[in-house]
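All protein chains but one are shown at their positions in the complex.
After this line comes subunit A, so read on.
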Amino acid sequence: MSLHVYANFVTPYGTAANNRAETDGNITTLQKILWLGHPHSTVSAEAIRFSLRRRLADLEDSGTNRRWNETERTNSWEDPEFRGWDTDSGKTYIDDDLLGYMRAEAAKTEGTTSTKVRRAVLELTRAVSLTPWNGDVTFNAASPGATPAAVRGKDKFKHPVPYGCEVHATRYQYGMSLTPESLREKSRAASAIDALCHLGTVAGNQGRFLYDFSPDAVVFRLTHDPAPRILYCFESNDHGKTVSVDQLLARLDSGDIQIEELIGGVSDFESPLYQQLKNRGLETMGVKAACASVLDRMSKLIGIEAQP
């Protein structure tokens, strides 16, 4: 048997200018994908992983193997050769255990096994906006001299530099898959889930758009089923103001998902989402309480420590 923990998170409503695409003229663009027929803004899984690793580095007593150095703008490593994985008792780090690693020069021939490659036990999906992007662009002007590279000539420090910035007032949703028993230290599963429930900022456009990825609502599923069946289950019928889970309820009706496998977390007990989940008989509580409940249930199922 293999226990899988799946989750689908949705962020609060906010103004995003996250994870930019290539600048187009003097417009700072958003990354967009076509989603259900309309352009939606998106944030890569790598950006969320980066933020998760940074949070784990702050929370874990033994730290992480790689830690982002803001001054050097590169990673500082504890064990860049991943030597801790050579033996069963070697010292390993939580980020390598959860997110995997690879030294590209490790494999010389096909089929040889290597201790320099480890597949992630925790996978995150790309975040996709809950509502389509309607083309919002803000007009801005950088102060005189703030961006000298953008102006030529002798007056480069005299005039403000006009530029546009694509923005999206929306929520983002993204999914997670975790098989806790595959970890070197199973208790790290609890740290991962806890960190995701308190994620904080992801990507962002310097200091101007600190978009909070801590979940406004979450649906967890603990199951032996190899397919999550709850990814991107949130939707909105009022331009992102409130969230609903009609697809998820249809899945419950069809028998694809059992209600006992699910735990819901919401930040507002007055919200229509809370009513929708509650009316359907789904165990629903606050986001932090849902996180604690998942950890408790997981610990009982596989015998790990409940609290990170």
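Keep in mind that, in the parts below, a contact is a pair of C-beta atoms (placed from the backbone, for glycine too) under 8 Å apart; a residue touches a chain by one contact, two chains touch by 3 or more; residues count from 1.
Definition applied: contacts and distances are computed from a predicted model.
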Answer for the undisplayed chain, UniProt naming, from "TonB-dependent receptor", "CidA/LrgA family protein", "Permease" or "Type I-MYXAN CRISPR-associated protein Cas5/Cmx5/DevS", is "Type I-MYXAN CRISPR-associated protein Cas5/Cmx5/DevS"
Sole touch to the unshown chain from A:Glu46, A:Glu185 or A:Glu260: residue A:Glu46
Where A:Leu56, A:Ile94, A:Val128 or A:Leu262 are the choices, the one touching the absent chain is A:Val128
Out of A:Gly14, A:Gly84, A:Pro132 or A:Gly175, the sole contact with the unshown chain comes from A:Gly175
Touch rule applied to subunit A and the missing chain gives residues 1-2, 21-22, 31-37, 42, 44-46, 74-75, 77, 80, 100, 103-105, 107-110, 119-126, 128, 175, 177-179, 181-182, 223-232, 256
